[in-house]
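Missing here: one protein chain of the complex. Every other protein chain is in place.
== subunit A ==
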Amino acid sequence: MNAIISLSRRSFIIGVAASAGGLSLGFNVPFIKPARAEGSEAAPEINAWVVIRPDDTVVIRIARSEMGQGTLTGLAQLVAEELNCDWAKVTTEYPSPAQNLARDRVWGNFSTGGSRGIRESHEYVRIGGAVAREMLIAAAAAEWGVPASECTARMGMVTHAASDRATFYGQLAAAAARMTPPANVTLKDPKDWTIAGKPLPRLDTADKLNGSQVYGADLKLPNMLNAAIRACPYFGGKVESFDAAAVAAMPGVRTVVQVDETAVAIVADTWWRAKTALDALPIVWDEGPNRQVTSASIAAMLEEGLAANDAFIGAKQGDAGAALSAAGRTITATYAFPYQNHATMEPMNATALYTPERCEVWVPTQNGEASLAAAAEAAGLPVQQCEVHKIHLGGGFGRRGNFQDYVRQAVSIAKQVPGTPVKLMWSREEDMLHGAYHPTTRCRLTGALDADGNLTALHMRISGQSILAAVRPQGMQNGMDPVVFQGLVLSGTEGTLGYTVDNLLVDHAMRNPPIPPGFWRGVNLNQNALYVECFMDELAHAAGVDPLAFRRKLMAKHPKHLAVLEAVAERIGWDTPPAAGVHRGLAQIMGFGSYVAAAAEVSVTDGQLRIHRIVAATDPGHVVNPAQVERQVEGSFVYGLSACIYGECTVNGGRMEQENFDSYEVLRMAEMPDVETIILPSGGFWGGVGEPTIAVAAPAVLNAIFAATGKRIRTLPLKNHDLA
């Protein structure tokens, strides 16, 4: 089926993006009418997405950020597919956030999170490629004086077979740029793809092998100074005083500055000298109102919510309360999920150059437009006088999107040394102490089993922190945070519960401790999959039914959820016994628009866990690059198993206790199981890839640990439990 797409659709897409993006920082983004395309005659811009150089190099513009997830390559494949260009001649570039604003947001949303990079832009980038192709054909047809309908475009060349003429795109680009874009284009059926859908190597690998890839931390500008920063480690605290004179004469130090109310920075010739002076700087903190807050006090707050009367309802079917009261047999369990840090390998950083007329920022960012808004706000300048240069990210995982604290700090510092670029880089300790933490929630689940072992009622009471309430209150729905219910709702395309339970209630008692929460790769799907999938395992065992068979009975109306689950069960050999000493666990969930499942094989010997093998399956609807999907799925288990085994930030005295990788441990190579990925694209929808499979890592492994030991682990991380 080919989709005929009217170009007027694009204005709708951009309109939606604009209302969701620019306003989120309480900031009016003025739209300036576009100047004409910037491409010179030497390298004409066919349209916003495509620039073709005379040597036939095709430069594809990528609006979303590349942070390792492969989106840059995938988006380029989609444009190139419709452009019918030679993939070997493709290169990419980022348009800047200021250009996007100046051109009426022609590139749409820059935000790169929620596994949305491809699934929410595939259509308009393909249209961009198709329009450029038609303009190239039109240019060739005009030059030859033949009907465009008689010309074809293939491999970077337009051909008119009847007159045996052909010419390369590079020769046509200047004329094509002057053509009127077609009103309608027809997008290819994915089954006809030759560039998209193929396991092509990434476009950005070579520079990562020899040290030439420049990350934000590596940026060098003429006359640049370096800044190290320390913000008040107590949440809600601020700077009371500091003794700049004590370090002013230390080597390399240029100035000691306060940054907003909360932080002190030292600007020096090198970062090491700035950090050394900062370590010697006497700072007195106003510790603020949260000195009594501890992990235990937060746990008590959430425990209260588990039984509280007030709760927001995320999913409701039948009457769970009545059914549970009347049930002959109920099972109850309480699970808990701790705070966790993103811990990107590249600590937060940004470089700013401020003058009273202009502010420029260079930053590894998941959302260039949010960076631009933050820069303008911190600079106190109109957005038209600001620019953000997006730099490659050393990991993002949600930390570098919504939260632009490091941009505001960098601009605040640069304002105090106007005319000189300043690179601000956080130490790892700063990064650990000032996260936007994967929030803590707990869940009490109560299920009713009838005499035949069928689940007749289920109540999931989630208690805990809302991300939206803290960071994006405009996304709340009458006080409710819908994100808390990821993967547990009954309708929509983002992530529905894969089970039919006649009497179901999923509700949330919002309890917000004074710890800054954030979007963390997988977001609330990680907690929710742990709760529902471990509890399904508990119910199956209570009913004396095989965990796969128990789920199957509830999944008749959820064939796509079931298909990925069946796929991992089959591949791991669920119906045949595992090797001696090896035990298995299963989990499935839907999130970020995709259906995912995992099966794990583990052994536990003298309390030592070994994860031997993971089989994962994903149905993201369409697949743009199966090789990159495989890498994302494999990587998601490193992230998910790190969280399962080690991930925990504990609060004591109103601050985090973990400051570095020696106390905030993560998975390393020795513990990494084999991961086999099954990709089952069923078509008809576009789901995300970077996040959803993280969520099934922990429950699959914990269910396997139960099979191995009879121990039911209900609180993460595993390192706190004795498996012997």
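Following the convention adopted for this analysis, a contact is a pair of C-beta atoms (placed from the backbone, for glycine too) under 8 Å apart; a residue touches a chain by one contact, two chains touch by 3 or more; residues count from 1.
Quick note on the criterion: contacts and distances are computed from a predicted model.
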| Quick one: the chain not pictured, UniProt calls it what, "ABC-2 family transporter protein", "Sulfurtransferase complex subunit TusB", "Molybdenum transport system permease" or "Isoquinoline 1-oxidoreductase subunit alpha"? | "Isoquinoline 1-oxidoreductase subunit alpha"
| Identified contact with the non-displayed chain, of A:Pro251, A:Pro418 or A:Pro473 | A:Pro251
| Which residue of A:Ala166, A:Ala542, A:Ala563 or A:Val666 touches the chain not shown here | A:Val666
| query | So which of A:Pro44, A:Gly68 or A:Pro513 would be touching the chain we can't see? | reply | A:Gly68
| Touch criterion as defined above, residue of A:Ser427, A:Asn503 or A:Asn703 at the omitted chain | A:Ser427
| request: Touching the absent chain in the whole complex: find that residue among A:Thr344, A:Ser603, A:Thr618 or A:Asn703. | output: A:Thr344
| task | Against the chain that's been left off, what residues of subunit A make contact? List them. | result | 67-70, 201-202, 204-215, 217-218, 220, 226, 251, 270-272, 343-347, 392-397, 425, 427-428, 627, 631, 634-639, 642, 660-662, 666-670, 672, 674-675
